[in-house]
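Here we show just some of the chains, and they stay where they sit in the whole.
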């Protein structure tokens, strides 16, 4: 296995000081686990990718309940300050849910000989899941890290993990804890 | 609203005579509802699209639990014979889960002035959901039709519907019954 850690939407606008949406506490709670995974991945020479919502004002995505946020070029669209970052990490601005949607991430991971996308971040039912499914669509194995992902409600988070633990895509798509992942990859 | 009915993976290999996978009975059970929706959509001048898995032998997707199926050019990859079809319907072979992944469906729907993808078919947690999320990614509204979609287990089906009934994407992404949809669109 050669993995890449893909940290999805752990952004200032969701997790930063003063923010208080439903997902904020749950997203902050996984920061230590995400940082540990990043440390572990870099130690193995595996890339760390921050995939970050990068919307435009007036974007279609804001025609529903979602209030304008994560606007391209604003500080709110930057990775959360509590995340450990290194100069070699890659930041991939994304227009929609999946880190692969209209980005070159598939090509980047292939050129780095990555065969497994290790997906963490928020939110489990939308951007995390869309990224994991798209990873498999791009012929990469995908791991959703159970304790390094979060949703606006713990029930929704648990429901998603339950749904994708055992599908016809197993083991191309897997749900694992950070510990299970580290033990297997050793 | 100008919709297109997108019928996902209602294929001979899953639903045809002699097939007996876990999803077969649940997929067959929604055929009448899918056919009614197709009749209703065509009557309004809305397009009907059959998005069909079209894998290649040796495809990455078969390196997990999934046995080779829905192979491009084989009868098993054709829309299920029990579905009503019209010559104007569009068949979109797809390589992965989403009907939009590496296809021109987004462009086709735009050129037809469609603003809403009405997604039915199987399975709810994978190809149906991936198609609905990608529709929103492509600036289309999406409706997952609760009683015209199915999964290998009724519990998984219900769990997915529950998860996406109320997300920050509402009402760009909605879960509705066929009846609710028809009443609203009238």
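General remarks:
When the chains are written out, they are named A and B in that same order, and each has its own residue count from 1.
The rule is short, and it goes like this: a contact is a pair of C-beta atoms (placed from the backbone, for glycine too) under 8 Å apart; a residue touches a chain by one contact, two chains touch by 3 or more.
Fair warning: this is a prediction, and the values are worked out from it, not measured in the lab.
All protein chains share one sequence; of the complete assembly in this entry, 2 are displayed, while the total copy number is 4.
Here is the rule we use: only the chains that are shown with their structure count from here on.
Per-chain CA centroids place chain A at a distance of 26 Å from chain B.
Considering their complex, residues 60-61, 63-66, 95-98, 101, 125-126, 129-130, 133-134, 136-137, 139, 156, 159-160, 162-164, 167-173 of chain B touch chain A.
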